[in-house]
Each structure stands twice: as C-alpha cells, then as structure tokens.
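What follows is a short report on a single structure.
Missing here: one protein chain of the complex. Every other protein chain is in place.
To keep things simple, chains are lettered A, B, C, D and E as they appear, and every chain counts its residues starting from 1.
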Amino acid sequence: MESIDREPGRRPTIRPDERVTMSHGGGGRATAELIRRIFAPHFANPLLEQGHDVARLERPEGRIVVSTDGHVISPLFFPGGDIGSLAVHGTLNDVAMGGARPIALTAGFVIEEGFALADLERIAASMGAAARRAGVPIATGDTKVVERGKGDGVFITTTGIGVVPDGVEIGPDRLAAGQAVLLSGTLGDHGVAILSQRQGLEFGTTIRSDSAALHRMVADMVAAAPGLALLRDPTRGGLSATLNELVEGTRLGIAIDEAAIPVRGEVASACELLGLDPLHIANEGKLVCICDARDAEPLLAVMRRHPEGREAVRIGSVTAEQPGFVRMTTAIGGTRIVDWLSGEQLPRIC
Amino acid sequence: MESIDREPGRRPTIRPDERVTMSHGGGGRATAELIRRIFAPHFANPLLEQGHDVARLERPEGRIVVSTDGHVISPLFFPGGDIGSLAVHGTLNDVAMGGARPIALTAGFVIEEGFALADLERIAASMGAAARRAGVPIATGDTKVVERGKGDGVFITTTGIGVVPDGVEIGPDRLAAGQAVLLSGTLGDHGVAILSQRQGLEFGTTIRSDSAALHRMVADMVAAAPGLALLRDPTRGGLSATLNELVEGTRLGIAIDEAAIPVRGEVASACELLGLDPLHIANEGKLVCICDARDAEPLLAVMRRHPEGREAVRIGSVTAEQPGFVRMTTAIGGTRIVDWLSGEQLPRIC
Amino acid sequence: MKYVEEFRDRALAERLAATIRAEVDPARDYNFMEFCGGHTHAIFRYGVQDLVPANVHFVHGPGCPVCILPIRRLDDAIELVERHGVILCSYGDMLRVPASKRRSLMSVKAEGGDVRMVYSTLDALDVARKNPDREVVFLGIGFETTTPPTALAIRQAEIEGLTNFSVFCNHVLTPAAIRHILDAPEIDPAQAVRLDGFLGPSHVSAVIGSEPYEFLSESYAKPVVIAGFEPLDVLHSVLMLIRQVNEGRVAVENQYARVVTREGNTRAQALVAEIFERRAAFEWRGLGSVPDSALSIRESYGAFDAERRFALSAKTSREVKSCECPAILRGVKKPKDCKLFGTVCTPDNPMGSCMVSSEGACAAYWTYRRAETLAEMAADRACVAAGLEDAA
Amino acid sequence: MKYVEEFRDRALAERLAATIRAEVDPARDYNFMEFCGGHTHAIFRYGVQDLVPANVHFVHGPGCPVCILPIRRLDDAIELVERHGVILCSYGDMLRVPASKRRSLMSVKAEGGDVRMVYSTLDALDVARKNPDREVVFLGIGFETTTPPTALAIRQAEIEGLTNFSVFCNHVLTPAAIRHILDAPEIDPAQAVRLDGFLGPSHVSAVIGSEPYEFLSESYAKPVVIAGFEPLDVLHSVLMLIRQVNEGRVAVENQYARVVTREGNTRAQALVAEIFERRAAFEWRGLGSVPDSALSIRESYGAFDAERRFALSAKTSREVKSCECPAILRGVKKPKDCKLFGTVCTPDNPMGSCMVSSEGACAAYWTYRRAETLAEMAADRACVAAGLEDAA
Amino acid sequence: MCLAIPARVTALHDDAMATVSLGGVVKTISVALLDRVAVGDYVLLHVGYALHTISEAEAERTLAMMAEGGLLEAEIAEMADGAGEAA
Partner (left out) sequence: MCLAIPARVTALHDDAMATVSLGGVVKTISVALLDRVAVGDYVLLHVGYALHTISEAEAERTLAMMAEGGLLEAEIAEMADGAGEAA
C-alpha cells in the first residue's frame, strides 16, 4: 500500500471480467491503481492514510508483542468466512493469546496472475469489515503478483502488533501441575467447514467456520484473572498440537477428559466419514486457557458472557504425572495418549 | 515457529534429497521438526526462544512504526544475495525509511511442496546472518506449505517493527519547494542482477544486487539532521515510482538532472540491451532523502561515510513548478517528464 | 450418529467390563487375535485394554492391507508414476507408506510426480474423464470390503469406454491369511503364539458373510466372534470369546449381527467374481507368499489391468533390516520388541508400514500408548542389563 | 558503451543545436517526418525538441510495427492461443497492445492462455524444442530489421525438423509505407501535411541499405537523411535536412554511415527473399490497405506458416471509435488532437496501440511530455470556448 | 482398511446413486452394490459405496444384550448355530 491515494472516495466499479495481471505487481501506476481501487476503500483508516510505506503508531503503554501468520487456505471462500476475515481473526487471536490488546495489523498479499479483481475486492471488503468490527486498523500492507501457476489465487500474510498490560505474564514457563485447562467452545468447526468444500471430498453440512476475533473476550479474561498462565488458539494441528507443544520435553503432563470436550454432531459425523480425529482439526475462533484451578470457574463465567465463549468448559488439568504427554480418558472410560499429528491429516479409508 | 524447540543444539544434517512435503505444513510434529531443523538454528535469539507464537518485546522508548513486504523473487538465489537476505534488508529499510530504529522482524514463509530442504536451509542461514549483521532479531515466524504448482519455491513476507525517536517527523506532508533530493548511490544494480539470471534473458555481468540494510546509515542521518523531510527506498518501480508517488496529485514537483544520477556502466548497457530505463529498475540498498537545501551537504557527508552511501549525490530539488510532475534535464540538455512505469517493465525490441 | 454413539456408551462399557471381570478365570491367560486393523485401532483409540483384566491379551493380526503390502508393490506404483508418467490415484492411507530408499508416494508427489489422493473410486473415474490425454491408474488396495468398489469402477470404465483408466490391483483375501497364520509349520514355531480365539473381521464380513470363517472352528478348533468396530462391540465380543473358552465351546458367533449375515452381500460377491480371479499366490509382508490370498483382474477385463498395460521392471525392493513388521503382523512380536520403535522409527520418519497406517500396530502403540510402551521398553532393558550383571 | 555514449554528449549536442539555430530560416517552418518510431522515442526521451528552434517541427510517421498492426491480426493471434491451444511466443512489445473487447495478450495470459515473452527467435525455437507435444507459434512482427531473425528461425526449424514450430507472419516493409503517405490521393487532402524532408530509417537501412529510399528524392523530390537513433544523430540529421532545404537540394544523405551502406546486408536480404514473398497488399492501421507492403511465408516453407496451419475464423475486429491512431500514424494529427488522450486513454488503460508501444507517438507524449501536452490541450479548449463566445 | 459408517438414505437417484445423511452430514454415494434399498434405510458406507443395509432390529437386540451384561442366556444356543440375520 505504498501509495494509497490521498483523495479516496471516487471508486470506479470493478468489471466482472477484470483480472489481476503481472502489471499490477510491477510497482508502478498499475499497482497504485490496484491499491486505490481495491484496498484503500475497504481498509480506510488514519494510519493507512499516512500515505507512507511504513505506518507510525502512537507510543504504546506497555510492552509490545508481535505475531505473524500466512494464510494459504483453499477454498478462499467457505461457510462462515473467507481468507480475508480469517487472516484478520487469525492474527488478532495470536496477539490476544499473548495477553495483549491488538493495536494494528499489517497485510501482505501474494496474488496469482489472472485472479478475478471482483474476488479480490470481496476479500478486501471482508478483511476491512473484520478489522473494523475488531476495532483494529490495517496499518500498512503490500501486494505482489506472481505468474499464473506460481500461486493459488491469493495468499495473505498478516502481522499483528499488540500491547500487554503491565502485570500480565503469560507464557509456557508459567505452567504448573494442578492448573485447570479450559476450552472456549466446540472443536473442529473450521476444519470441517473447509473440508466440506474441498474438491473430491464435498459433503453437505450446516457447519460454518468458527472464525472469530477473541481479543475482546481475552481482555475480559485478563482483567478477571491477570495471573492466568497461558492462552493458546488451537488452530492448525488442532487441540492435540496445542497441548502437546506445551508439555513435550517438559516435566509436566496434561490430562483431559474426552467426554468433556464439546464437538458438534455434524463435526463428529464428518470426522467419522473421513477417518479424522476432531482433536487434530483446525479451529479459528477457539482458545485454550490454562489457569489456577481456583480461577477456572470465574474465567469460565467471563468466557460464557461472550458469544465466542458461550460453550466454554473445563476439559482437564496440568499434571506432574507422565510428563511430556497429553493423556485422555476416553469416551468409554479407558485412557490413551493424545498424540499430535504426524504430517497433515489425510482422509483415510482404513 | 509456534514451537521452536527449547533445547536447540542437536541439529541433524539435511540430506540433499530431502524435500518439503505437505506434511511439513500440517501444523503437527513434522512442522515443528521443520522449524527445529531449519529455522531455529539460524534464527536463534531470545525472542524466538520464548517458545510462543507471539513474541514479546520490551516497552519501546518512542513511537513505534510497522511495515510489511512480501518477497516473491525469481530466481531465489542471485548475485549479491538471495530471497532470505533480501526479505530482511527490504523490510529493515522500509522501517528505516520511517526514520525509525528497527527492533524486531517477523517472517512468514509460504513454501511450495517439493522445495529442497537444503535450499530452504540456505535461505534460512542467509536470513539469520542478515538479521544478525543488522542487529535485529527475527522475533517470530510462520511456515505454510502449498501444493506443488501452487507456489514458486518460497515466498517470504517480513514485517518490521521500529521505534522513532521523538522529534523525528518524517513524511510526505513535510515536502516543500526548494528542498534538495539526495540519492545514496547507483541505480539499477539489483534489478539488473536479477534480470541477468532470468530464464530467456540470461546475460553475463559482474553486477551484484545492492541488497543491504540501510538503518545504520539512516540513524546517523537522522542524528545529523533530525528535521529531514523524507526518506524512501526506490525498490520496485525504481526511482521514477518513488518520486512520482511523492508528488502526484500534490502542489509540488520534483526536478532532477539525468547527468547527476549515478548508473554503473554495465547497468546502463544491460538497460540498452533490453530497452529498459534504469529509472524504473528496482534497487534494494538505496535511499532517496529529501531535506532542506542547507542540510544537503552535511547529509551527503554522513552518507558517504557508510559503505551503502559512498556514492551519495544530490540529484535534484523539490519545485513549485509543474506540480504533480517529476521533470528531468536529459543527458543532452533537453527536458522531459519522468513518468512512472505502467505495469511491469517488459524487455522490448522496439 | 445413530448406530455409532450407542456403541460408545460409557455406562454400557462399564457394565460389560464388570461382566468380563466377573467371568474371566484369573488362573489362565486369554490370547485373542483381532485379525483386523480396524479392531486394533478401536482398542487403542478407546483404551479398551484398560477395561479388561490383565490376563486378557490382544494379539494384533495382519488385517491391515496397508501394512501387509510388500514394499515391492509400492515401488511398482512409483514406477508407474515416474517411468510411465501416469496419474496415480490413491486412497490417503497409502501416501506416507515407506517404499524403497526412504521414498513414499508423498515424496514422489513432492518431487513432481502426479499422485492424487482420492476418497473413492468414483473420484478416480472422474480424474480419468477429465484427463483423456493422460493414463490414470487407480492403486487398488484393501480386503474384501474395498474390492467391490474397485470392481464397480472397472465395470463403469468399460461401459463408458474410459480407455485411459486402469487399476493396479493389490486386493487381498482375509480367510487365506488367517489360515496361513494357523498353519504353524510356515511360522517359526519358537515364536508361535497360542491363540485362544479370534475377533473376526467386521466389514469384510459385511461383504463375504460369516460362512468363510467356519473352517476356523471346524478345522482349527478356534473360537471366532465376528465383531463390530465400535469399542462396545469389541468388549462384547471379548466377553463372548471368554465364554466360549470358559465353556470349552468352539463356534463362529456373530456379535455384529446388525450388519453381518452368514451369506454376506451376494451381489457384491458376484460382481467381484466377474471381474477378478484368484492369484495362485501373493506376497504378504510378514507372511511371505500366501496361496490363494489375493485377486488379479481377469483376462476379459485385461485392458483395465495396469500390470498388463505397463511394463514394470524387475526390482529388488528391500525392507528396512531391523524393522519387525513381519513378526508383528504374524502376531508373534509386539512393537516394543522392535529396537527401532520410537527411536529411529516414528510416524514422522516411519521405517515400516505398521508405523504409518492408522490400523498399524506400531502406529497404534506410538499414538495411543506411547508412554506405557516406552516405560515397558525401559523396564525390559533394565531386566536384560540386570540379567547380564547377575550373570557376570 | 562505445558508439552509444559518444552520441549522447551534451557539449556536442549544444554545438549542433547552436549550428541549427544559426542556420534555420526564421521566416519559414520546417516539417520533417521521422518515419521510425525509434526516432520518435529518441526525440522525446532526450528532449531533442528543446534543442531545436520552434519552427522546426517533427512529424511522427508510421514507423512503429506495433502501432500499425491492425487489431484484427492481434485478434487472430489470440485465437491461435484460445481456440488452437498453441504456445504463442511474442516479443514483450506486443503483450499490452489492446485487441478487441479490451483484451490483450497479457490479459489472455492472465486468463490462462499460454503466451510467453521471448527476447529472440532463438528462444522461441527453444520453446518448441522443449514442448514437442505442443504447437508453438512465434508472433512475427517488425520491419526489415526484424525479419531476418524470423527467417533464420524458420530455416533452423526446417533443418531440425521442428514440425511443431510455425510463425504468424506480420512483417511489413518500410518504403512502401513512405510511398503510400506521399501518394496524397489516398489520404484526406484536407488533412495532408506538407513534408519538407524525411529522417530516414536507421536500423531498417542497416539491412536494406539506403538505395531503396532513392525514389523519394527521384520521384517525390523529398530530401532524406538516413539518421542514427542516438540523440546526436537526430540533431545532426536535422541539420543536414535543414541544409538541403535551405540549399534547395534533394538527395538521400546518410548520417548513419557507421552502420548503413547503400546496398545494406545482402546476405540477410537473400535469406529473407528465400523464405518470404511480398503480399499483394496488407492492411496498415492508419494507412489502410497498402500494396506490396508486407511479407508472407513462401509456399515452399508453408509448413512453418501459422496462417496455413491453423484455420483462423473471419472476425470483425473494431478499433476504439474515437482513437485517432490512424491519423496520427499518417502524421496528420498529433496526440493532443485526440480527445481520449490522457483522460480515457493512458498507458494503463490504452485505447490504441500508439499509447502502448514505446515507439508510439501517444505513449511518447504521455510519458515524456505530458505536462506540456495537457497544458496545450487546455489552451486549445480555451480558444475554442473563446471562439464560441465571440461568435455568440 | 475398512472404515465404514452407518448412514441414512434420504433420497434415491438415477445411476444407482443416493443421498445419505450421517448425523446431519449429507453426501452423495453409490448404492450399486445393494440389491435393494429404500429411503429411510440405514446403510454401511465405505469409500463412497453402500456395502450393506443395517438391521435396526439386530442393532436393538445387540444393545439389549450388552445391557444385560453380555449374551442373553436365550441367545447362546441360537448364536452357536451360526450367523445372525441382517435386513
């Protein structure tokens, strides 16, 4: 967005046959025009209107945190969202998982030659709306165009900047045996919504991605229990990756209860159909919170006041036993390890 | 890098036949392993070792700035650099162009299935080295894998965070007639080094990319002339895009002198060969500085003390005449507009 | 989901477990082989072991078609992609299985080979329709359950005249393998395990019926219970086996009566018989060459047979030397008996197919019971060390 | 670069300019047509206008093969890609030129058409070698300069038996076009411009020599100076033309003697003659159908002729209605006379080829002299408005 | 190799295809391997094909047996004779 036009307003309509060409990535007037037509109107905010390649934020009150994520999802549009809103929510959530209040986002686009401008605008509109809803500006951005066959529609890398209030010290080093493990809601909705659209797997479902920004809920949680130990969003790799990352190679374990973990019926069914495990499936609007056991109920109460946390539950505890492992009591009362995924989860027939 | 291993050190060697597979992007153990083997050893720094998806920086002393850029260059390795060092320098420079001291970088990788792990490691090593030389840590990152044919080796989106000292107010609104336009060195080295490697255009040249981090030189410039009006790096689109962006639609013009603009002989020759204009060609280690005329000589003296600014010169002035245009006195003493590129610059035979 | 959740009910599970505890003879061991990887997976995923007494042992059989496919056949599939340039359509299960030289269909794809994951033979046919200029080969693997869909695909290809479609057939037959395991002479007698009964195949039986297992009770005097794949089905079937053992009965019982009949799906059987014929013998990993244990495509459908259509080179495919998959597939070793387990061999870097397939015993132990297994291995090593010290 | 930088020397330029200023007759106008787009580009890129007196006028001719290619031929090229599925190899110059319906080779590529930019016919041959299963068509455009490389490529393809290679030939001939412009009857006489001399083609002449222009002095009594493409060459040639005019002489003079001879490159001429033959007539944008003004591939090389090889449909290709390219290419209008210039038509959104090619007059005015041109246009509009007010 | 799950047939189409529902998830499958199938039937779905119908009566009976803590005494003799019965 090196050159957001300083007089927005006049926005020519996008013709349905207009496509991104290599020219749009040349850095010349066509690039500026693309930005002016597609991004500027939807992202409009004072930071972006500084008209500079670099966005200047105010002096933050607290330590700053930063997080980045590339979004390469296919299909680009799916029930409950699209790559644009996802790229906003995903990074806002990563910042929020640091206990921080997000103050700005950046967006880097890698667009494949031939991509329909109308689709790009739809994505920009969705991003802009998600950022506005979240109250966090897209402060600066970048667009690159790659030749047809060297990309996949659009990739969006977003980076989020946040400010951590003093006194909040969240991090994996804060884990201790006896702490409670909370989950903000149902597992697998995002991944199943995506799979349902994937070529060759198509199935019908009413499941929508849970893609949502969690920072407002987190702000309330941090206010209610500033000493909470850890927040994580179980995205790619699902709950199993999130929990295993925390304990692998440490002196702590985690014990969870399969019966306590909320999974929607259709999500469970889709997983049975494809031979997948809901614990491995990506979520985009859920969080795991680890806190002192005595903070568990107050925090659940806070979470349940937010739409994103309405189904929040305690699913387990941090333990000193079986360090390095996540252990689960199964639906029938047996036990097993919850391993994390090896490689990507492939639909299977065995 | 959600899960940088907390015990680095043991690093299995990369076999030459190892390639990135979709598994490496699944978010499970293979992803963590990729990060542990390839990125962690080269990027090692305390921020990354927080082991959290979000990096926590210290409370900054000043306003913070942020900038982002996607890097999609082909070929990935070129004389004078590679996509890794370029991704570091490019974003450091954008931060520096805000008059800021860069304090952290983030890196988002989109890797094509089948990419050689050894090449990925080479890139990671180059990035790590560039970041260390610059004294700026890669605080956090992300890796995604896309199917073969849906990417182009590696794309890297970097975001930089910087701190602007109080009193420094750099921005396009600071331009005024009579200011001097300075250029830190020769034009076109990066673009020509890339073109020389491009399939179907191959030519031999000793030209190397000028890819370099400019923030140290900028720090000295800002210290010498805190009131300088503007800094820009003439990257994609070249000097012409940079200057046109500044004046288009404003009440100011810029006048430059072709004879004053340094261009290496081989760069000029390559441009003649391909019918390109050095003013449109990308640079990755140059800056344009706009400042009060009386600051021009002191600033040039500061610049020339740095290897990146050894050939710094004044190339022109901001004017009130022909507002909105960049005008150039040509080599033979005529005049013309310097337009910015329409679309990408294509080699031509006419 | 109806007919799924009911069979995962915790209260019912506890009730069945209590009955088992009450009925087992504590003075003896019960060794039951679950032939099917599907059972192996259910046992581990739900921790069924935790609900049965310690003297009831599950012996994991060779009923995972991914695990028993010789590495040579996978190398052949890779040759189809790399030398013959075909589009190879495969179920997701096969993609990460190690072939020779640390390769896999996944790595072949990463190197540019055109390998496509399909969910169904319906999708493979679609790939062939959409790529009329390319040869499209479906990698057919699986037991009797999975064969009829392959048969239908071949018939459909013939009807449509899809001349660019063929099948690389690796379909195998369950009863022959069970018989082979029980024909002791072919298995190292020192390693032989005394089996007290079988959890009989679940979905295989939906197709072939329970009748083909009757030789087990008749000729080998082994109790069999055809068992569903849900955890309660497993518990229930174990109880039924314990009762047969305790009562000295030997019969083929059918716990999975909601799906399995004595005769099975005769329509599917007829279709399979039309298109396939028995191979005289087929190599099973772990079992060696097993007579009458696999299918090939009949001459009359030879146009759709990738083995006839493409010349496949002779090759010497070698398994990883220390991999114990063969013994594990015969039920004579457990994953903890493999010294590569968990050190060199993990699901990220599998040395054998049993570490890849979600029905493989090594994968099951790793994924669901790693903590216990590693602890047992350490204990075993300590014993050995202690023994050596004692001896010294 | 030797033979380049010397001819861009500022001191020499000033000296030539001073001589020109001294020698021009201020009482008259000098209208010199630079036939070649290469001259147009040099004049604008270096601001040569600023060094000559106001009564020396450059009239821009049709010497830009991109600009004069009828839109129909480009639509044909697109049809080769989209209907015949060929790989179309093109010089970069053609990629952004507008075809019918706001399309271009660039947008066709963005939509998935296999259009590849090449720098040389050597590269196009390489594409054909590397894609033996695909038809590869080289889009041949250009004057006599660019034709020999196309001829060599066809000969090479024949030698190698590259049967998948062909050329869509649009090569055109310079002298025929100059003659056509001077044959006033075919051009609207009201618009006709009195030309006092020609800056003769530079690199075209390297191939065909200066002899083919002698008809200009002999039959049309027009001074000609074959002029190099560097800015000093242009200034020098202008001086030479001014001297001919002032002295009443009419001759073909050769300023570009370092490259151009009277006979040119006879080897290249012979090669072109072997492979190509003259078309009876060819449509030029702006000039209409011009006899003997283009080449086609001889029957004996017909296998390499894309026009013979692929059936191209009849099509009605239409130029943008208000685009003044045709009149500009004849030298009777200037870009400022086009009401689309700079408003609807810009290099990002070109309505005519003259706004795309870097040799096009509209692109030159836009890129190098936009400020002045827009100011002139505003002044013209003010005059018209004033005139109307006076009349009222 | 035999991942297969129960699905309810909600519509029958040409070419021996059918729409099924699995706990709300809707999928188009082939029923070409079945002799007969009706809307409302539960079938066992494997790799896109229905392999067999599911007997509701047998399912209930099995659940009832489990609830009794294993086999109903009355069942033993019957089961020993051979396989049960599916619709």
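Just so it is clear, a contact is a pair of C-beta atoms (placed from the backbone, for glycine too) under 8 Å apart; a residue touches a chain by one contact, two chains touch by 3 or more.
All values reported here derive from a predicted model rather than from experimental measurement.
Note that the undisplayed chain, when the full complex is considered, contacts B, D. Only one residue from D:164, D:255 or D:296 touches the chain missing from this view: D:255.
For the chain missing from the display, the contacting residue among D:34, D:76, D:111 or D:359 is D:359, taking the whole complex into account.
When you scan D:97, D:182 or D:268 for touch with the missing chain, the hit is D:268. Although one chain is not drawn, the whole complex shows that of D:149, D:326 or D:352 it is D:149 that touches it.
Residue-level contact of chain D with the missing chain is found at 1-4, 6-7, 12, 15-16, 18-19, 23, 36-38, 63-66, 91, 93, 119-123, 141-143, 145-146, 148-149, 152, 201-204, 206-207, 209-211, 214, 226, 228-229, 232-233, 236, 239-240, 243, 249, 251-262, 264-268, 271, 359.
Across the interface with the omitted chain, chain B contributes residues 196, 203-206, 265-266, 268-270, 272-273, 275, 348-350.
By definition in this document, only the chains that are shown with their structure count from here on.
Two chain pairs are in question, A-D and B-D; the one with more C-beta pairs in contact is B-D. Chain centres were defined as the mean of their Cα atoms; on that basis the chain farthest from chain B turns out to be E.
The central chain of the assembly on a C-alpha centroid basis is A.
Work out the mean CA point of chain B and of chain E, and you get 63 Å between them.
Annotation: 77 Å between the Cα-based centres of chain D and chain E.
Inter-chain spacing, taken between the CA centroids of chain C and chain D, is 73 Å. Taken residue by residue, chain A touches two or more other chains at 21-23, 29-30, 265, 268-269, 272, 275, 342-343, 348-350, whereas all remaining positions touch fewer.
For chain C, residues touching at least two other chains, in rising order: 1, 4, 37-38, 64-66, 91, 93, 96, 106, 119, 123, 142, 146, 232, 347-348, 359. By the document's touch criterion, interfaces exist between A-B, A-C, A-D, A-E, B-C, B-D, C-E.
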